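Since the structure comes first, as structure tokens, the remarks are kept for the end.
A single protein chain has been removed from this complex, and every other one stays in its place.
By letter and in written order, the chains are A and B; residue numbering begins at 1 in each of them.
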Amino acid sequence: MTLLSLNRLTKSFGGLTAVNNVSFQVEGGSIVGLIGPNGAGKTTVFNLITGIYRPNQGEIIFNDGSIVGQPTHRIVSLGIARTFQTIRLFQNLSVLENVLSGCHCRMKSGSLAAMLRLPSQKKEERRAVERALGALTFVGLESQAEQLARNLSYGNQRLLEIARALATEPQLLILDEPAGGMNEQETGALITLIRRLRDRGITVLLIEHDMSLVMRVCERIVVLEYGAKIAEGEPAAIKADPKVIEAYLGTEENE
Amino acid sequence: MMDRTKYLYLAGTVVLAAAPAVLNTYWVDVLNNVGMYAILGLSLNLIVGHAGLFNLGHAAFYAIGAYTAAILNSHFHIPVLWLLPLSALTAGLFALMIARPIIHLRGDYLCIVTIGVGEIVRIALINNVFGITGGANGIFGIDRPQIFGWVIRRPQEFYYLIWLFLMVTVFLFQRLENSRFGRALNYLREDETAAEGSGIHTAHYKLMAFVIGAAWAGMVGNIFAAKMTIISPESFSFWESVLMFTLVILGGSGSIPGVLLGALLIIGLPELFRGFANARMAIFGVAMVAMMIFRTGGILPARPRTYRLPQPAAAVEAKP
Partner (left out) sequence: MEQFFQQLTNGLAVGGIYALIALGYTMVYGVLKLINFAHGDLFTIGAYLGLTLLTSLSLTDRLGPFWGVVALAAMAMGLVALVGALLERVAYRPLRESPRLSAVVSALGASIFLSNAVMLIYGARFHVYPQDLLPKITLDLFGLQLPLVRVLILAASLVMMTALYLFIQKTRIGTAIRAAAIDQGAARLMGIDVDRVILLVFLIGPALGGVAGVMVGIYYGQINFTMGWTYGLKAFTAAILGGIGNIPGAMVGGLLLGVIEAMGAAYISIAWKDAIAFCILIAILIVRPTGLLGERVAEKV
């Protein structure tokens, strides 16, 4: 069943068309890669899905409902979570509190409940901490829960972003270059992690420059160039597609 | 850890309760001012310290609370303390009204706009807006507060009213900052885009910080009006806002003990050293620059929250 579907999506900034008439579908329970040369509009597509930008044209359907024009926080609570290409953690807060931010949209207690410390609020806080620890355990950071986020290594900061996104209990997880800055060993662990996410029932959509990761983990790949989709298919087919080789893999492999 | 803090608070309470017995009226009145500014500082701390929204017009909310109490009391003779919730409500509603259109502005612009709002309110009060604020002379003849028929009149009596209010504020705000609400404010202060991307309705929380902060300042305004029995626009000038802002920044933004210390230093210290009073703002100005360069968090910076973590065995997910 189709979880997310982009229909003829277009976004331009001034004279520049960053995303041009792009359509593709993401099936529930799959791992989909979005690739393309620098400046192809990949991150813009992510920003459109998560409501940071509003498309000039086109539709974004998630779980049979349009999410165009919804604010970002609402889209998150509908079940789409993301990580950022440039790490955007709350650097001066603890690792645990970073993950608790993800729990926020699944909690209810407001300011009054907090001041009165109602039993329901206390219980909710306790459960949120448990859930946040669960997410940290899932990515393997539970022992660092009380560290400040800025003291984590680069690779662990990427993992923390995933844990924070996971805590929002997403159906669709969008990863923007999750392996950026990781060494080979960390990348290997990341591949396992992405597969475990899928096994947990979470659909994954990712942008990545590390081709070996994309080819190993993705079941379907969408290729963008100059804001337009030039190919879509399984990794083997994409590898063999002459248009893709010319646009992207060709230059990449020559290096 | 927690116990030590508790004992500290307990000892502080005993000392404070005994203070009026040993101090003369002048010093009790100084402590009254310290207490009121401490509450104002705590209310501003929610906005500036926790949400990171630079508000240099807090005196406007303080003024609206004071004028609400003064106008309703002098016209309809409603006892001032009964008007406490109403002062909170008008100040909060005013904050909601003015903050909504400006809340998306970036830090420094927001700061300038709040200065503008503060000034517009002050000018409106001077110009006797709606014919009810009494112009530059203000409003006089406000009743003293009463509790069960007992009239609060002497500074010593106000002392207990103000410091009780302060303690309740500390108690409630401590809970507030250690909650989903308090955390949300910190997230948006640290990185608004990341907070929104983690599912936090940032605009809502910014507004709520303003509304709650303003409502509390409005209640202090109510007590101020009752204490002075006369209020005028000059009590709510830009310098009042600067004073509140300074005590939060120097004491420790986002830190309750920091704000309390800030109020003590900024309001109390000039009273201790004669001759200091004139130079105090110049010294605070230098201190603000130095603080930003050497110790951004203030004298007593905010400490990270602590959470009671369950035993490792209880943690839910098992590693593969």
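Methods note: a contact is a pair of C-beta atoms (placed from the backbone, for glycine too) under 8 Å apart; a residue touches a chain by one contact, two chains touch by 3 or more.
Just so we're clear, the structure is a prediction, and the values are computed from it rather than from any experiment.
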Contacting the left-out chain: of B:5, B:25 or B:127, that is B:127
Missing-chain contact among B:31, B:172 or B:242 belongs to B:242
Chain B positions in touch with the non-displayed chain are 52, 54, 56, 101-102, 105, 107-109, 111-113, 115-117, 119-120, 123-124, 126-127, 193, 238, 242, 245-246, 249, 278-279, 281-282, 284-289, 291-293, 296
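What we mean here is this: only the chains that are shown with their structure count from here on.
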Here the gap between chain A and chain B, centre to centre from mean Cα coordinates and rounded to Å, is 40
The chain A residues in contact with chain B across the complex are 50, 52, 71-74, 76-77, 81-82, 84, 88-94, 96-97, 100-102, 104-105, 107, 109-111, 113-117, 121, 124-125, 128-131, 133-135, 137-138, 140, 142, 145-146, 148, 164-165, 168, 196
Within their complex, chain B touches chain A through residues 172, 175-176, 178-184, 186-187, 190-191, 193-202, 208, 212, 304-305, 307-310, 312, 314-320
